[in-house]
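Supplied in structure tokens, the structure appears directly below.
Missing here: one protein chain of the complex. Every other protein chain is in place.
Up next is chain A:
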Amino acid sequence: MHHANHFYGHAHVLARYAGLGDGHPPRINGYVQHGWNIGDGLAPGHPYAEGTPSLLWSEQTRRRAWSVGRRNVTVIGAPFGYLLAMRPEPQSPPQRAGTIWYPFHGWEGQHVEGDHDRLIAQIRDTEPGPVTVCLYWHEHRMRRVRRRYENAGFRVICHGYRGHWWSGTDPDFLDRQLTELRRHARVASNRLTSAVFYGIAAGCEPAVYGNPMVLADEDPTFGGTARIRRQWPELHGEQVHLPTAVEIARAELGVDHRYPPAALRELLGWTAAVHKEEA
């Protein structure tokens, strides 16, 4: 299995949904898109074996991937969508309060460069209620960055370690994220990212504002933040038209493309795993 399939516990969520339990997920016959992106659904620079299925989130990404030469691409929807199917919102959900704010994060190979203090000031000026800042594990471990947000009076959390090279994946990453999102009335970030779409799908009002910051050596192949702002202007701003946002999030997360467990097992190449288990 490609190690990126393990990121954020995606393979674990899919295995649970597919009826394979909480154990280590079997090898996926393909690459699962591991985050919302404006390219072909695969992370730039990841090793890729020609013809191996790309299991993407949305139809728009599928078309784009095809147009840049990818084949064997199919849409299965985001793993977060499968989590929502397993954990529907309770009939009488607890009262939501405040905003969960996701500062744009880098990763192990690329650090974010930007002015956190200015961002904090803008968050304070904009958000009406209590603010929870969710940092990527990488920045959460950076005491200096974490303290800045804590000193601003924000609650600072981290959903967990996404994992790398098959180790350290937190299988409950998405579960934890969903739980947090459902506690908040708003979700916000300085860039349109997976977390914003997850928040919309989890019932939060979205907002995208503030300095989008810069990723060191950011790959401009697919147009970067400028293109994101051009293509999804409806989702940018301190206040966003909710029905429009819900519609876009539904499409980008491929919620309508979710498959029932048996069909998902076929698409992920897990039928043999089930038969072995039965034997």
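Throughout what follows, a contact is a pair of C-beta atoms (placed from the backbone, for glycine too) under 8 Å apart; a residue touches a chain by one contact, two chains touch by 3 or more; residues count from 1.
As a convention for this text, contacts and distances are computed from a predicted model.
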Protein name (UniProt record) of the chain left out of view, among "Branched-chain amino acid transport system permease protein", "Class I SAM-dependent methyltransferase", "Cytochrome-c oxidase, cbb3-type subunit II" or "Anti-sigma factor": "Class I SAM-dependent methyltransferase"
Given A:10, A:138, A:184 or A:257, the one touching the chain that is not displayed: A:257
Touching the absent chain when the full complex is considered, from A:30, A:103 or A:206: A:30
Which of A:14, A:75 or A:123 contacts the chain that the document leaves out: A:75
For chain A, residues in touch with the removed chain: 29-30, 47, 49-53, 55, 59, 62-63, 71-72, 74-75, 256-257, 259-267, 269, 271
